[in-house]
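One protein chain is absent from this view; the other protein chains keep their places.
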Amino acid sequence: MAKTPRTPGRRFRWTPGLLIGVVMMSVMVAIAVVAPLFLTSSAETLTANPSQGPSAEHWLGTDDFGRDVLARSLVATRLTLLMTVSTTIMAVVGGIAIGTAVWLAPAKVRNGALRLIEAAVAYPSLIFALLIAAILGQGTWSAVLAIAIASIPAFSRLTANMAASISQRNYVSTARLLGVPGPRIITRHLLPNMAEPLLILTATVFATTLIELSSLSFIGLGVQNPEYDFGRLLNEALVNIYSQPLQAVMPSIMITVTGLSAMLIGDGLAAASDPRGGRRHRTRRQASELPASLRSSADALVEVDNLTITAPTGKELVKGLSLSIRAGEVVGLVGESGSGKSLTAMSIAGLLPEELTVSARTLRVGDLDLLGRNDPRRMATEIGLVYQDPGTTFNPALRMGSQLTEVSRVHLKESRTTAVAKMVKALADIRITRPESRMKQYPHQLSGGMLQRAMIATSLVSDPKLIIADEPTTALDVTVQADVLRQFRSINRERGTAMLFISHDIGVVQALCDTVIVMNGGKVLERLTGADLAKGNVKHPYTKALLAATPSMSERKTELVALRSDAFNLDEEIEEVSP
Amino acid sequence: MTDSNSAQAAGSAPVLEVKDLVVTFGAGSSAVTVLKGVNASISRGQTLGIVGESGSGKSTLAKAIVGLVHASSGSILVDGIDVGRMTGPQRRDMRRKVQMIPQDPYSSLNPRRTIGQTLAEAIDPVRSSPMLHREKIEYWLSTIRLDADVASRYPHEFSGGQRQRIAVARALAVEPRLIIADEITSALDLSVQAELLNLVGRLRRELDLTMAFISHDLDVVHHVSDSIMVLYNGDVVEAGSVDAVYQNPQDPYTRKLIDSVPGGPGFDIG
Amino acid sequence: MNTARSVLSASAVAAALLLTSCTTGTTPSAGGSTGPSTDTVRTALNSDPTTFNAAKANAKDDYEVARFLYDTVVRRDADGKFVGGLATDWSATPTEASLTIRSDATCADGTAITPSIVAQSLNYFADPATKNNFGKLVFGPGQPTITADDAAGKVNIKLAQPWSELVGGLTLAQTGIICPAGLADLDGLAKGSVPAAFSGPYTLTKASHGVTYEMTLRSDYKAWPKYAKALDGVPAKTVKLFPGVNKTTVANQLLTSEMDVSDIAPADTQRFDGNKDYTVSTVPFAGIFVLFNQRPGSPFTDPALRKAVAQVVNQQAFNAAAYAGKGIAYNSIVAPTVACALPDNSKLTKEDTAAAKAVLEGKSFKMVGTTSIGPNGAGSTYLQEALRAAGATLDLKLVDNGTWATMTQTKPETWDLTIQGDANFVGTVAASLTRIAGVPTEKGGRNIGGAENAEVLADISTAQNASDNAARCAAYTDAQTSILADNDIVPLVGEPQIVVQRAGFSIQAPSGIVDYGTLRITK
Partner (left out) sequence: MSEPVALSRATALDNNPRSRGPRLRGGARNLSPWTEYAIRRGGGVLLSLAILVVVTFFMVPLIPGDPAVAVAGADATSEQIDAIRHSLGLNDPLWLRFLNYVGDLATGNLGNSFAYSTSVTTIIATKLPYTAELALLGITAVLLISIPAGMSVGILTRGNRRKWLDVAFGMVTGFFQAVPQYVLATILVVLFAITWRILPAAGAATLTALILPVVGLSVGPICSISRVVRRETSTVLEQDYLRTARGWRLPALRLYARHTLPNLLTTALTLAGLILSGMLGGAIIIENVFNWPGVGKEIVTAIVNKDYPVIQGIILVLGFLAIVLNLLVDVILGLIDPRTLGGKRSNG
């Protein structure tokens, strides 16, 4: 089942970078506020001591007009920040206005406008700014306007992209159905949900704007006397860089620190808004000495004894689970989201997310001890894997053929030709039409059912002892699902491959599996045969409730039994953990 | 085409009538026809189940009915009025008559708006202050068995099933003539699905809802619908009352579909 | 994947090929970073020459290259003396002149340079249709009559009105003699693509816009001027000119031996101080002065205000701000080296900030300035700051040269005062005076201040008619005194042209004007 991360409501995370950025920026803002109050006279009064080196009176010397270099650098902070902020605001507001207005426009206008924006983005912005600045004439505000206008295309494209992706969300189309006027859709639904990325982008725009404004000043088109910003100070200083290098030091530091702090803030905000961030990874797996709660048989192909999987938060996601699979046996794991069934399967496959901690008394497949390091070749050839969503399990950038033959070529050391020929035959065996041309196609050109069958075919190439299939039919249409299930059935019959089959669908599990294990809350609740399950011959109240909650076309139930996990003596956590 | 066999008030015009609906995307050589002349009708108080596999056009049909997709030809009549012939303000009014409950509980609610704001917007799209509509919000929350203080909370504080219930409440709050439920249970766990299906069933009885219920899950459609329509590749291959179609499917595709349902009587994987 | 890979590698190969072709195209046959071969001189130009037609040379770079390509009839020597170029001898009165042309000079294609050819070229230069800006500086007002007497080997010039500075004018690079092949193909002449047009020691052998220009020494050239003190060294076989070089970068390149001779920025002079591997010579290039708009409506029709501005100005402070203190102090509108210039600064308005403040407090003026005076227009910035200190507000528009020229020449309503740079190519008092006292721009003249000064013009006329130096200088002194007393202008300093020569290379500036014809390799 697709799990969408729940974005808001996470606690804000302070990363070291963000902290440094905010501190540096606060210092800059403080300088901008305070410096002009105290230093303006020494920064702007002409004295008879031009172009002097550092002294007690002038720490960094004086400029060509005899003004204190340090004071000027500090006082310039205010104008620089004001200009950068104004430019950023103009670019951001303009960009947002265009980017969202484009979204409101009819499709044809929108496509044309997007093409134009794209072309404008491709255009070198410095040249564009230069032209605008030349037209507007030199000066603070024309520089601000020039850079702002030149930054608008990029920003509006990003806004349009974001608006496009958010406008695909259901709440936006619902709002349209409710008759909410366009502008209100923007203010209520689009902008609030773009706020976070927009804020990050704004920090980046701030940093680049700072540099671009100073570049314009460097070319002589920016701030004019008597005003001065970092760019103009640098422009003046670089003329004397060899005679008076100190003059350039302070503005350089100031501009770099300001830019860096904006960038760090942007990075920090991005990291804070990244749902993947903030995890700790712990990969150490220690054997547990806890007693087994349910027995597992030692002569089985797969033996899991007292498996516990712990989240970085310390929460136990799987709690002392034990199971075993005999050679040739099909074992089904059934349960709802969060029951721990996928985690169990992935820990047997050795593919758990790294931040999870695994402990078990025994965790083995054949003679492969999954608690230790194993020969990758044996892991790849002895365990076949089939995943849930065939649309995402294949690499979109690679052709099918090269992906499907990876195991053959890497681990079985087969030549490319042999591997391809073998795979083509395997595909033909599972009734995939035109197997040769399928091998040359990309995943997106194949249907989900075809991809899933190809995945099964490639997992069989090395003749594995065990296939682990994690919800392999959930993303498939019902007729295709039946097809794929037949495939699994015939593999098991013909090759005697053992299977661990995970599903949330009781109907699927009861049809395919010899043994069915019902899980909830990270624990095994009941173990029964597929036949018993089909007959409704179940004992655990949870399993019973599960059956009662399932609508069926065989019988019309007036009311389904609403199944509440808290009715059973289990952990009632509904939090989803994606493997 | 679909005629309910239940004992409904005779003579009342169908709430929804779809006639020869064709929807084509793109133009020229790259044109793809997604719906190829679909006919359907739903009478007041009835629920039509629409089943089909991916690519069958069932979601496009839903979007066409609510007006998110333009019909290439054919007509869609709501309360006997052709939606396609309407002009600006009329159409906006019409839009509110048909409401859709979307599939994904996580993207169906704006994460930055409280439940109260979301419902208030459904009640009045322009003046949408929750304060103005407090009573109504409380009423609709009570119909989906949520407390009134829920109105000040944000979507992320709710589970998937609860969100889907809120989405139902939002659709109801518009007091539409017709509700289109597009795969509303497909993202939910069994237990939550049961709860939602029960809610829908109860509301149908209590509020006399008219619904189109779209799903790929034949079990679910069977559970909620009065009549059913099977779409395959843009065509209606079979339509009729639920019992008739499930027990005695006429079209080979319908048969195959029903036989593919795990746990069903015809299911066999050898 | 295969297609993708092959396309990627193909484009990489294409890029590599493009790169090699670029680099091989620019790698010089000789040199590299190991230093110059001894027969090549590398120097910088401000920007690309706009034309290779000497008669239409406007910009500094134009006439710098013209020096290599075209010979003038007369040349300057040290101490304001003249020395023969194409002419071996000459005689001049205020109204006419006669030049004896040497017989051994040839054009680059071997054509002998006869008096007819010289006269034809000078006639082309003087023709109003040629539309050059220098004709009047050379021949004075009115159209001259120029005739040749091939038999006598003479060219005769008759002036329309008395003009005593003809000989000086004929040293200008713009009067360089263009051979007939050039006059027959004016387009080619402008592009520099007619080698036979050249009369000077070099021909243009490579012109790559914005990249490099190459001059090659003619093997048959003999018409070198005979300076009183012969020049050391030998002329370079090849001269490479790099246009558009940032001045600070030039200084870097001189220090890293990537450049041999070049102008540098004043601020960079101290990098060469005390370095025996470099010779630095400074000459005044252009007079810099404050110029007032004296048209009706401008506040500076009021002499008191002009005086107050003059009282604010401090030459040293301006010098420090604009030219790192390397500017040459001016006593008048012209450089002290110009004949008849005022000998001391006694005629300048004395600095008196207190008095100025009383007049200027609270006043507000519009100023237009060019970014080319001082680094980033620091010259104008100085004036703005100085007036600000005196309580006046100066609304300064700092613009590039082209915009400055447009504003000052065609939009007098947009400015009250400006800082003018006055390059006095002929080195006469009259050349500078006519700029500020002559016909205003709106009447077709070149006086941007708009104050037509009949008194000064009369003085100039007197000077031009004068037959002896003393009388001429008396008239000029009178004129200079008058404009300074009126504060029509406020002299600041002379913009220095600072030429750095790496050991082994030299260039001369006879009479204070850098002459690229004197470039020599001395090692």
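Every chain is named by a letter (A, B and C) in the order it is written, and numbering of its residues begins at 1.
Keep in mind that, in the parts below, a contact is a pair of C-beta atoms (placed from the backbone, for glycine too) under 8 Å apart; a residue touches a chain by one contact, two chains touch by 3 or more.
Everything quoted here is computed from the prediction, not taken from an experiment.
Student: Quick one: which of A:D63, A:E303, A:E316 or A:D389 touches the chain that's been left out?
Tutor: A:D389
Student: From the list A:S41, A:S55, A:T187 or A:T256, which touches the chain that is not on show?
Tutor: Of the listed residues, the one touching the omitted chain is A:T256.
Student: Consider the whole complex, including the chain that is not shown, and state which of C:S208, C:S467 or C:T522 touches that chain.
Tutor: If we include the chain that is not displayed, C:S208 is the one touching it.
Student: With the missing chain put back, one of C:T114, C:N252 or C:T393 would touch it. Which one?
Tutor: Reading the full complex, the residue touching the unseen chain is C:N252.
Student: Check the options C:D104, C:D187 or C:D273 and report the residue that touches the missing chain.
Tutor: The missing chain is touched by C:D187.
Student: List every residue of chain A that touches the chain not included in the displayed model.
Tutor: Interface residues of chain A facing the absent chain: 2, 4, 15-17, 20, 112, 115-116, 118-119, 121-127, 130-131, 134-135, 137, 150-151, 154-155, 158, 161-162, 164-165, 168, 197, 200-201, 204-205, 207-212, 214-215, 218-219, 231, 234, 238, 241-242, 248, 252, 255-260, 262-264, 266-267, 270, 276-281, 349, 351, 353-355, 376-377, 379-380, 385, 387, 389, 391-398, 402-403, 406-407, 410-411, 441-442, 444-447.
Student: By the contact definition given up top, give the residues of chain C that touch the hidden chain.
Tutor: So the residues of chain C touching the missing chain come out as 3-4, 7-8, 11, 15, 18-19, 22-23, 25-28, 31-33, 47-53, 58-59, 131, 133-134, 187, 190-191, 208-212, 242-246, 249-250, 252-253, 255-256, 258, 399-403, 405-407, 409-410, 423, 435, 441-442, 444-446.
The definition used in the following text is that only the chains that are shown with their structure count from here on.
Student: Comparing chain centres built from Cα atoms against the global Cα centre, which chain wins on proximity?
Tutor: A
Student: In whole angstrom, how far does the Cα centroid of chain B sit from the Cα centroid of chain C?
Tutor: Chain B and chain C have C-alpha centres separated by 85 Å.
Student: If you average the CA atoms of chain A and of chain B, how far apart do the two points sit, in angstrom?
Tutor: 32
Student: Could you work out how far the Cα centre of chain A sits from that of chain C, in whole Å?
Tutor: For chain A versus chain C, the centre distance works out to 64 Å.
Student: If a residue has to touch 2 or more other chains to count, which residues of chain B qualify?
Tutor: Nothing qualifies.
Student: Find every residue in chain A that makes contact with two or more other chains and list them.
Tutor: Residues of chain A touching two or more partner chains: there are none.
Student: Using the touch definition from the top, list the residues of chain A that touch chain B in their complex.
Tutor: Residue list for chain A touching chain B: 1-2, 4, 6-9, 169-171, 173-181, 184, 188-189, 192-193, 195, 336-337, 448, 477-482, 485-486, 489-490, 504-508, 510-512, 534, 545-546, 549-554, 556-565, 574.
Student: Over in the complex, which chain C residues touch chain A? Could you list them?
Tutor: 1, 248, 251, 265, 267-268, 270-271, 317, 320-321, 324-325, 371, 375-378, 380-382, 384-386, 388-389, 396-399
Student: Contact residues on chain A for chain C in the complex?
Tutor: 45-46, 48, 50-51, 64-66, 137-138, 220, 224-226, 232, 235-236, 238-243, 398-399, 402
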